[in-house]
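These notes concern the structure reproduced below.
Just one protein chain is left out here, and the rest sit where they should.
Chain naming follows the written order as A, B and C, and within any one chain the residues start at number 1.
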Amino acid sequence: MHQLVEQAINDRRYLHQHPELSGKEFETSKFIQKRLDDLGIETLNYEPPSVIGFLKGTKGDKTIALRADIDALPITEEGDKSYISQISGVAHACGHDGHTAILLAVAKWMSENQNEMEPNVMFIFQTSEEVIPSGAEHLVKLGVIDQVDAVFGLHLWQGMEKGKIGLAHGPMMASTDDFEIIIEGAGGHGSMPHETVDPIYVASHIVQGLQSIVSRKTDPMQAKVITVSQIESGSGYNIIPSSAKLQGTVRAFNLETTELIRSKMQQIVEGICGSFDAIGKLNYMKGTPPLINDSEQSHFVENVIRTSFGDDVFELVDPVMSGEDFSNYLLKKPGAFIFVGMNGEKSSYPHHHPRFDIDEDVFASSIELFINVIRNFN
Amino acid sequence: MHQLVEQAINDRRYLHQHPELSGKEFETSKFIQKRLDDLGIETLNYEPPSVIGFLKGTKGDKTIALRADIDALPITEEGDKSYISQISGVAHACGHDGHTAILLAVAKWMSENQNEMEPNVMFIFQTSEEVIPSGAEHLVKLGVIDQVDAVFGLHLWQGMEKGKIGLAHGPMMASTDDFEIIIEGAGGHGSMPHETVDPIYVASHIVQGLQSIVSRKTDPMQAKVITVSQIESGSGYNIIPSSAKLQGTVRAFNLETTELIRSKMQQIVEGICGSFDAIGKLNYMKGTPPLINDSEQSHFVENVIRTSFGDDVFELVDPVMSGEDFSNYLLKKPGAFIFVGMNGEKSSYPHHHPRFDIDEDVFASSIELFINVIRNFN
Amino acid sequence: MHQLVEQAINDRRYLHQHPELSGKEFETSKFIQKRLDDLGIETLNYEPPSVIGFLKGTKGDKTIALRADIDALPITEEGDKSYISQISGVAHACGHDGHTAILLAVAKWMSENQNEMEPNVMFIFQTSEEVIPSGAEHLVKLGVIDQVDAVFGLHLWQGMEKGKIGLAHGPMMASTDDFEIIIEGAGGHGSMPHETVDPIYVASHIVQGLQSIVSRKTDPMQAKVITVSQIESGSGYNIIPSSAKLQGTVRAFNLETTELIRSKMQQIVEGICGSFDAIGKLNYMKGTPPLINDSEQSHFVENVIRTSFGDDVFELVDPVMSGEDFSNYLLKKPGAFIFVGMNGEKSSYPHHHPRFDIDEDVFASSIELFINVIRNFN
Partner (left out) sequence: MHQLVEQAINDRRYLHQHPELSGKEFETSKFIQKRLDDLGIETLNYEPPSVIGFLKGTKGDKTIALRADIDALPITEEGDKSYISQISGVAHACGHDGHTAILLAVAKWMSENQNEMEPNVMFIFQTSEEVIPSGAEHLVKLGVIDQVDAVFGLHLWQGMEKGKIGLAHGPMMASTDDFEIIIEGAGGHGSMPHETVDPIYVASHIVQGLQSIVSRKTDPMQAKVITVSQIESGSGYNIIPSSAKLQGTVRAFNLETTELIRSKMQQIVEGICGSFDAIGKLNYMKGTPPLINDSEQSHFVENVIRTSFGDDVFELVDPVMSGEDFSNYLLKKPGAFIFVGMNGEKSSYPHHHPRFDIDEDVFASSIELFINVIRNFN
């Protein structure tokens, strides 16, 4: 294990110094490919820069997929790490470098212990977790996990204390849809409102009306958020503009709720615009679906955690409002996503912060977790 | 003149002690009828309790109508006037007793000076000024003023200083329409808003939306008011009610504006209800139209005032937001409505106040005004 | 067991025929007292109409309390049950008759098996669950459970399928606070809004502003509801009223959230009233606190259910927005509240419905559940 962790740390630091943006992880991809080749792990022929490794197990009637995401963020790293990003404006500020390094270590271990492991294991090194369209969604469409029986992933997690590992038995991370609303009014002179259709006034009703979907129109037991994060209209003191644009995000924990939200948004945008002679258009952009762990698999993982590290380590996760495109795998196959806590002295900045850093101390348990998932799956 | 004023004061006090509600002025009607009979004034055969007197002039090719309203209000008078209302719950708190007494005095004078006056004069003692449906509207429909060339009326007016007499050359008093809005939602438990359609939330959007008709949808140069004066919904802490009721009034100075307001109200009620799954119903009740003096006749009256009482007495009236059903005559025939100022020490309470009183000092000029209108009309 | 169930059914039907309103359950109280006396169960000297029985266990170092609520509702029962309420306008439409009968059966069993049971058992027959001030809150203040180690209660539950029994490991039922908002404006004529402070317009901003507490100001992961269930202002078409009254309810699952809601409501009522020259007053009435099961005790009960009836019977309960004053015991001592499902053919009307009925088939498992709680507690 010591050796595996050492390798993971080296790999991670190398990747950290050479971050690549979503969809452009071609050097990262070559790095991973070379590693798998060196380990004698077959790679399946899917679309780069994703890399899919595969190893047969002894029994081989079942296949589990382990997934790491490999993309970095358009952020300029700050601080004085020795392994600071070499690429200005790009940084592994979310921890995907760690995920990749951990999965490479697991692949190494598996290649050495293949004869003792029952299930086949697929190693998914996935592009484009941070963007829409999502890398996970694309791989699922390509059929990558069609033959897989269960899929697992983990996130080194700032929102959980170092020393804890956990998950939720069901909804764990939110869906993240985006929207744009265009209000077409009719411009004119600021002193003649009655000869215009004032889109800013109409927008004010819509901003308020949308919030009622959260507070009045959807089940209070179902957590959700609708945020209008941008509004833009007009360009002078005296001219009533002819249109207004709103943008924002919708978060929820199941697809029925997001569909209900979408349809109510449509109704409110059209109804309120119609009340005031404007024409409203909602462009609702489906993003990442909610991440919902399969209860059977999540209980299996809970058991692995308790057995591997002790009952004290396990933490039942309350759902969080951020999203993860791992959810796409879970729409297709059973599986579970796991948080590995690392909040502490060595890792104190939030994800996506220019000074974000991983606490590499948790690599050991992360690797062991995946190994024990393989070992105990049946 | 002294004698005429004395009679007017006596008549007014008698009427004040015996007020009758709108549509029920049958004793008042008999009193007027007897007076006209005594004066030998023919009365035309129209619907009581209105009384229509008629006197031919020397030339007789033109007819002017002078109108007094005769109804009292459902108010219990307060104070210690010697001639306080004898009828509990009914009072002449607007001044119609004065209008009637003044017109009776004018009728007396006219009956004595008939040989010197050119035009025919119709004396309209009209029921039901204070209510909808309006007495004036009804008389106009009956054709009472079909043969009339011009129609004049006056109001003893608290909103003008004693000693002044005046009018506007155009819009002078507002239209007064009423409305009722029913919002049909769907009731349910207060903890389950998503299983209901909350009519109170919907009402809050409508209350705000209606105000935008005043501030955004109608010509700012056109004065108007939309007031939601009543809202009623629900009966408990825990139960979301199934409907809400709004009531209110609309004021404006021309029929295009009230029609525009009505149609925008309709649009907003339906559009906003539709936005939130409710069903809205607007019941818009046309009331008194705006009172708009005929410019030629109002300038004629201005001239009469200046000539009779001096330039200092005349006051150009800024339009007021209250209404008068005299407006119905002006929709049909040229004419003018006149304010006789009486605000001062003897008359300090507003119209419709339980302690409202007329300053009888202004009877003389009121009678003289009407006489000079007759004398100078051609 | 057969005999216990038979007795419970008889007791329940007797109680059902003789319902008494909250705080007035004096005949019910005598009935219970007589039963406990007959069983030789000591009753503690607390305030009637609550009755507190007590039986020592063999070990006697620990005491558990079992609670039943005994009050009925101000509802006129409908239907043709043979045991229909004999009191017009009062009915056991929530199931408390069943709770009482079940606990009497458990008391009987315990009195017969006292020598084999380790813990002392307190039997709390509690008044006034349905009203504020709450019977549970009062008993806790009197110190009834000061010496108790854990407290358990159950509700025959329409929201769960017959055959299931379950609870939540934490928040299970909402807090239920009420509020009243008075908006003091300044009345006047409907045509003169600028000389008034229109409380209905101000209310419309407040109704919308309050919803933002749910959607913008409190953690989306914390379920909560703010409902304005009543609004009342004005009495005519033309008169802007001088004040408006709003009433409503607040639901949440922890006291931090309700306190945050209360303080934001205060801020919004004052801020918006101040924006429009009105004066706002919030009267926030704390009601039942959220019902939060103690995780240790709820897991103990889960285990009892699984062991007694099989894994299939247990159902993990999603929190519900209704309230229960049992929560007051749980603020003071560990314990758990349990739902016994009875939704099915025999019991299809919701709680508080005039035709609500209990399915007595679930008495057996309810009694057995309590017995096994006693038996296994340590």
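The rule we apply is simple: contacts are C-beta pairs under 8 Å (C-beta built on N, C-alpha and C of every residue); 3 or more make two chains touch, one makes a residue touch a chain.
From a predicted model like this one, the values you see are computed outputs, not experimental measurements.
Screening A:Glu20, A:Asp97, A:Asp198 or A:Glu270 for touch with the missing chain picks out A:Asp198. Taking the complete complex into account, A:Gln230 is the one of A:Gln147, A:Gln230, A:Asn303 or A:Asn378 that touches the chain left out.
Looking at B:Gln3, B:Ser215, B:Asn303 or B:Asn378, the residue that reaches the missing chain in the full complex is B:Ser215. Within subunit B, the residues in touch with the undisplayed chain are 208, 211-212, 214-216, 220-221, 223-226, 251, 318-321. Residues of subunit C that touch the chain left out of view are 191-194, 198, 201, 205, 208-209, 212, 215-220, 267-268, 270-277. Residues of subunit A in touch with the missing chain: 174, 176, 178, 189-193, 198, 200-201, 203-205, 207-208, 211, 225, 227-241, 244, 247-249, 251, 321-322.
Keep in mind that, in the parts below, only the chains that are shown with their structure count from here on.
Chain closest to the overall centre, judged by the mean of its C-alpha atoms against the mean of all protein C-alpha atoms: C. Subunit A and subunit B have Cα centroids lying 70 Å from one another. Note on chain placement: the centre of subunit A and the centre of subunit C lie 41 Å apart, centres being C-alpha means.
The geometric centre of subunit B is 58 Å away from that of subunit C, both derived from CA atoms. Along subunit B, residues 191-193, 198, 201, 205, 208 each make contact with two or more other chains.
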